[in-house]
Every structure is written in C-alpha cells, then in structure tokens.
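Notes follow once the structure below has been shown.
One chain of protein is taken out of this complex; the other chains stay put.
Each chain carries a letter (A, B and C) given by its place in the written order, and its residues are counted from 1.
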Amino acid sequence: MIMQIKVLFFGATADIVGSRELVLSLPENSKAIDAFQKVIKEFPSLEKHKLLFAVNEEYSKGEELLKEGDELAIFTAVSGG
Amino acid sequence: MIMQIKVLFFGATADIVGSRELVLSLPENSKAIDAFQKVIKEFPSLEKHKLLFAVNEEYSKGEELLKEGDELAIFTAVSGG
Amino acid sequence: MEKTFGKNYIALTTSPIDLGKIARRITPENCGAIVTLDGFVRRFTNGRETLYLVYEAYESMAIKEIERLVRQAHEKFFIEAVSIVHRLGKLEIGETSVVISVAAPHRKAAFEACEWLIKELKRTVPIWKKEVYEDGEVWIEGDRQ
Partner (left out) sequence: MEKTFGKNYIALTTSPIDLGKIARRITPENCGAIVTLDGFVRRFTNGRETLYLVYEAYESMAIKEIERLVRQAHEKFFIEAVSIVHRLGKLEIGETSVVISVAAPHRKAAFEACEWLIKELKRTVPIWKKEVYEDGEVWIEGDRQ
C-alpha cells in the first residue's frame, strides 16, 4: 500500500526545491527519516545545509511512523528574533 | 561673620518641616554637618527618619565647609523608580 | 495569526509592531514592572550593509513553539504575563522584528524570563531571516549574534 504525505519547505530549502510544498508517495509504515531521505535524494543540494525537520508541527528525530496525510517540514536552522 | 545658606526639604522631610525651603544663618566656616544638626534641633521629628543630605546637588557626608548661598538638601532614603 | 492564553498574548504579523502597545497589554495588578526586548533590523552586520530583511515562518508551528516557550517560562520563572509578537514579511532598517514583554511582581524575574525567552525563540521557533544586500541576498541559518 502506498500513502501520501505533504512536505513543506521554508526559506533556504524552499529556494533549493523551487517550491514550498510537495506531495510525496511512500510505502506504508515508512518513518519520517525515510521520507526525509527520499527528498534529499531528489534535491541533493539540500545536503549542503544543516537541516532540521518537523512532523505535524513538532520537531522530529525521524523515528516516528508516518501515516497518510502527515505533514513533514524540512528547513535550515532557524534565524528569527 | 554670619553666612546664609538655603535648606531644601522633599517628601517626608518637607511634611515634617512644613516647608520646602528655609534660609539658615550659620557662623562662617560651618560644615554641612553643623547646618544639618541645627536643622535637626529645630525639627526633632526629623530624627525619627533615616536621613540623607546633599550639598549643592551632590550627596555629602557632612565634612565640607559651607559658604554663603550654598544649598543643603535634607531628605529620606529615595524611593523613585 | 494570534493567540491569547491566560494573561499571555502571542502573535505573528506582517504589520509594523507598536512596541508600547504590546508591552502595555500586560499590566497585572500585582506587578510593578514590565521588561521588554525590542529586536530591530540593524543596518550593519559585520561591516556589511543590509538593505532590508525578509522574515518567513512556518506559521502554525511557530505559534505552537512560542506558546510552548511561554508556558515553560511560567514554570521556570515567577512571572505573571508574557506578550510576544514577531513580524513577518519585508522589514526596513530600524523596524522592529520581535517584541517580548514580561510582567512580573519582581523585576529580577522579568529580566531573567525575557532574556531566556529571546534566547530560546532564536533557537527553536521556525522563523527565518533573509538579509538582502546591494549585491545579493542570503537566508541566515541559526542565530548569528
């Protein structure tokens, strides 16, 4: 079974990917880190940056299982304030 | 020779003295502390308070000699802010 | 996007921030002091001149993260209310990018909480700053202070 998740990009990562939002298809029971690595493969320039990611608006280390419709965000170290 | 100095009161000390400004006559070569003690003698209720004083707008410990026209201020611990 | 919880107020906005209005949202009756951090756009950074900044946020997550920080601050410090507003979009030199106001019964806690909040905000809240120069632009990664 295949599921779809949403991937969000901001700032530097949005510039690299050329988009702020992608839909990613993954096998069921994929982890966040699997989705992350799939994106990296497609956009290898992302690897030049120190990246963080969040699943459903929470920082993630990548171990959680994703489910249909989840939101993965990939971004560089924050610089607000 | 007699000289005259100005004595200023603020807040609690002005309430006790019933005035914000007095003229004090003193022998020449009086120190600030002499003037201070003369005022205390006239208004003994002042002694119930912890008092500070300033000569010509500078905090004073009382050892400087006063001269005609000097300004002595007598007040309680400050509470601005 | 804004949120009120307890006596606290947090917001993300593309409009100019009125520092005094934010700070004075919170004047609890048992408090006597508000400490406010006003972060603004500096013209020169390491000698290079910035023309303007652009701030972008992961807005829904940023609001959550700011709320989490405010709740943590209440646990760590004896404070009464916090007001945080972060500006987004294009900012001119000198314009306020962030205001953090903390009201507390005793000013020491307000100073400590305000300093802690700006440090944590810069570390964890998903907002990014792009510096635009005459000859290019760059997304800043991490707190460069």
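One rule holds in what follows: contacts are C-beta pairs under 8 Å (C-beta built on N, C-alpha and C of every residue); 3 or more make two chains touch, one makes a residue touch a chain.
What you see is a predicted model, and the numbers here were worked out from it, not measured in a lab.
Within the full complex, the chain left out of the display contacts the shown chains B, C.
For the chain left out of this panel, the touching residue among C:12, C:35, C:61 or C:140 is C:35. Touching the omitted chain from chain C are residues 18-21, 23-24, 27, 29-44, 93-94, 106-108, 111, 114-115, 118, 145.
Summarising the interface, chain B meets the missing chain with residues 8, 10-12, 15, 49-50, 54, 57-59, 73, 75-81.
By our rule, only the chains that are shown with their structure count from here on.
The touch graph of the protein chains shown belongs to none of the named shapes. Inter-chain contacts peak for the pair A-C.
Inter-chain spacing, taken between the CA centroids of chain A and chain B, is 74 Å. Separation between the centroids of chain B and chain C, computed from CA atoms only, is 49 Å. Chain A and chain C, compared by their mean Cα positions, are separated by 26 Å.
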